[in-house]
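A single protein chain has been omitted; all remaining protein chains appear in their positions.
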Amino acid sequence: MNKEYRALTRNLERADARDKATGAATYTSDLYLPGMLIAKLVRCPYAHARIRNIDKSEAMLPGVAAILTYEDAPRVKYSTAGYPKETIRGIATNVPMEYLEDKLLLDPVIRYQGEPAAIVVAESEDSAEEAARLLKIDYEALPHAITIEEAIDPASPDIHPGTRHNILDAAMSKGDVEKGFAEADLIFEDSFTTQPQQHCCMESSCSVAEPTPSGKITLWSTTQVPYHIRRDISEVLGIPMHKIRVIKPALGGGFGERQMVENELLCVFTALKVNRPVRMEMSREENLSFTTQRHPSKIRLKTGVKRDGRIVAYQIHVQTNAGAYTGHSPYVTKAMCTKNPYDIPNLKFDAEIVYTNLPDSGAYRGYGNPQISFARESHFDRIARELRMDPIAFRKRNLVKVGQPNPVALKSDWILESCELEQCLDQGAEAIGYYEPRRPAAGRKVYGKGFAAALHVTGTSACPDFSSATVVMNEDGTVELLIGSPDLGQGSDTAHSQICADTLGIRYEDVHVLSADTDVTSFDMGSYASRQSYVGGNAVKLAAEKVKAHVLNYAAAMTGQLTGNLDTDNGWVVRRENGRKVVPIKEVAYYAMYLSPAPMYLCESASYSSLNCPPAFAAHFAEVEVDRETGEVKVLNYVAAHDVGVAVNPRMVEGQVEGCLCQGIGLTLTEDMIYDREGRLQNRNFTDYKVPRALDMPQSKILIVDSYEPSGPFGAKSVGEMAVAPVPAAIVNAIYDACGLRMRDLPITKDKMLQALRQRQ
Amino acid sequence: MKYDISFIVNGRRAELSVAPGRTLAQLLREDLRLTGGKVACNIGDCGACTVIMNGKAVKSCLVPAMKADGADILTIEGLGQEKLHPLQEKFVELAAIQCGYCTPGLIMAAKAFLDENPAPTEEEAREAIGGNICRCTGYVKPVEAIMAAAEVLRGGRER
Partner (left out) sequence: MKQSKVKEYFRPESVAEALRILSGYPGAIRVIAGGTDLFTADHLDMEALLDVDKLGLAYVREEAGTLHIGAATTFAEIAKSPLIREKFTALQEAARQLADRSTRNMATIGGNVCTALPSGDAIAPLAAAGARFLTATPAGEKRYGVEDFFLGPRRTVLEKGDILTEIQIPACGAGEATAFEKMGRNSEDLAIVNVAVKVRVNADGSVAAAAVAHGAVAPTVVRSTALEQALAGKKLCEDCLDEYCQLVDQAIAPIDNIRATAAYRRECSRVLTKRALLRAYEAAGRRA
């Protein structure tokens, strides 16, 4: 019998949509517990300082429960990246762990402006703020370095011991790049820079922790990694895991910012000290200034090509501004090496990860890919034009193909099993009319089109990367899906429900998801690296198959038929050969629990560990208008063509691409974090940190090309981060097409664009 | 000093004693536990706190609580009590909600807009939510949902 997808590939309503549309959904920031105290972080005004003395005397006002300092805090180091120790150890094997796990809960040495120096806990926000103002902390200000240039300068302070004067080196290679350059007919070099970008999750970071006399602590938090948080709480605060419960309620955005571990530890530590529920919420200014942001980068590319367009050598040199702590920096920086949808025989990658006195740069949607893809696709656009080659043909000449080694891991035996990038290029070019004549100039405005191609990971591409799922069938045939993976708003709960429903053969409406509660749900590494549909989805599928096997066994017992002749579909046990209904699943479930002589609880768990990382692919096309008098760049039309494998929920896939496009446009044109010489963020609110608004978005079209990934659940891969990477170069290449100027430094503000236009005149 | 104020919220009378420096957002969220509207920036830039006061969309984080006295206020909780409002229906149906944090404010801004402009162009709908930041959707499906809801409200055929 040929089964049709019932839930897969359908635009089914999100599991939580109605709660969110009515204001009923509860976010961490909506939690007000009885007896709750408010914690405020007192932040150091210097970029680099040592705390000499803390005088609490005036600050201990009535209503203040405690003021905590480094003297109260355990001196156990951790990594803000949240990864398990083995993962951290593996990223830089020549660097001792103490330089990778380098963060203390509260430290007498401050390494970025705004780093917490003390925690005030009080009955109300007002009394906490008042006490914070009256707290007298005597700092010894130390020399600091804010930019990459300053930090590398031998005269600058040693911000991060254990490194080559503030530099962590990384190098990777494949083949022999010098030999490749020697064989090349032409060699091209280009340099680019990208700026920091803040996630601007609409819900500011918030944690609420509640201790109980039995020693159990519950933490609700805006986290993407509840299980990493639980483990870090255990390791840093010395609490056994069964006494820790971490819950992610409805979450107002993640994008990688919530993969950072810090605020949660501070909140739990505080709650345990005062032995009362504590709420710790960042203001918008704090969240923008003192959490984490995309790594700013300086990228130098050198490519050797044959006259026919074949790339024979490709060399990347990168410098990233890591901020004061290691965190995600080695991973993000090294990830730039392999974000390459091309078959390149000789490749060399060198990186300098530079420590500075800034908040640590971290994970942000794309994880290094937007930076490197911006550089590479701009560089390749130039190369193609200088070769007098169609830029699309140039890409096609070099694309990686199915059957070849998977480019996301330089040294592994993974083989690419699905790749529809060529389809993406063709369909995208057609949809935007890439080959049609350009719109003629209108007054002082000119028009152009550009594109970029990219891939992105589906999962971390590093082992271990595993998820697990628990499927419970109730006696009425409905199902609880208990999964650790946090839904950040991207819809993983919904996608997992769809996969569960179709695997089990029940209706989508009969699945209820409970996710991200470490006491109840199955283990999951967390929502990052675009892993949930694939790694999480495969775990869901395995668990659902186990429950399905029980259903078929009990159905066989009930009906006297052989399990081999039975299947499930749409809430029924059916005949495998022709789909004829045999017995409703709900009757089988009831039988299994109450009527069978061998009853059982229909609950199964399964783990899936990804031994592969099938990349998602995309080609984006932009049409822009450049106003030569004001420097305004308007993106008029945009086509994003994506290979996501099979789209579990097409509208949700589109939503991911559209959201990435918006963040990508911000990255390209208007967003920036502007620090002064003292390392203080100058644009710390939405007035001056310019995220795109509804009128800044182009007319857009999302194309999901036909694709199927054999190792994915029902053929699915990923999309969550993919669509940011191609955006900057698509726009930059379109700007070049429009006015002949190649912009190499993001963001391309109107100011910068006009300067470039004027300089050329 | 506290002031006694009295107002209608979601069709019901509320009587509260408020400190004069408070904002309407605090009143709604902390005193009345109407946590649908959110405070995401607290300086009136992002619109997550938008509610409808005396028929007009306002950013409740900027409205002094004292101005609520005698006012008629509608929050997201009051919008679709027995039956979802067409805006809510379309936001759900057309997948215009991702993390959902901006959604209540966005829907209230859209409702106030459609109340005055029942037949907008897409450009006008975009401009109408210019005061609302969404970091998840790129505004594409929310605008689609607003246009679809407008059609339903005009008595047009369900899409």
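Letters are used for the chains, namely A and B, taken in the order the chains are written, and counting of residues starts over at 1 for each.
We adopt the following convention: a residue touches a chain if its C-beta (ideal position, glycine included) is under 8 Å from a C-beta of that chain, and two chains touch if they have at least 3 such contacts.
Just so you know, these numbers come straight off a predicted model, no measurement behind them.
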item	value
Option touching the unshown chain, where B:16, B:34, B:76 or B:109 are the choices	B:109
Residue among A:629, A:706 or A:745 touching the omitted chain	A:629
Among A:71, A:86 or A:126, residue touching the chain not depicted	A:126
Positions on chain A where the hidden chain makes contact	125-126, 129-130, 629-631, 669-670, 674, 682-683, 687-688, 690, 692-696, 749-751, 754-755, 758
Contact footprint on chain B, counting only the chain that is left out	1, 3, 19-23, 26, 42-44, 47, 50, 56-59, 61-64, 66-67, 69, 109, 112-113, 127-128, 130-132
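One rule holds in what follows: only the chains that are shown with their structure count from here on.
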item	value
Where chain A and chain B are represented by their mean Cα positions, the distance between them in whole Å	29
Chain A-facing residues of chain B, complex	29-30, 33-43, 45-46, 48, 75-77, 79-80, 84, 88, 91-104, 107, 123, 125-127, 129-130, 132-143
Complex contacts: residues of chain A adjacent to chain B	11, 13-14, 16-27, 29-30, 32, 199-204, 250-255, 283-284, 488-491, 649, 651-652, 654-655, 658-663, 685-687, 691-695, 697, 700
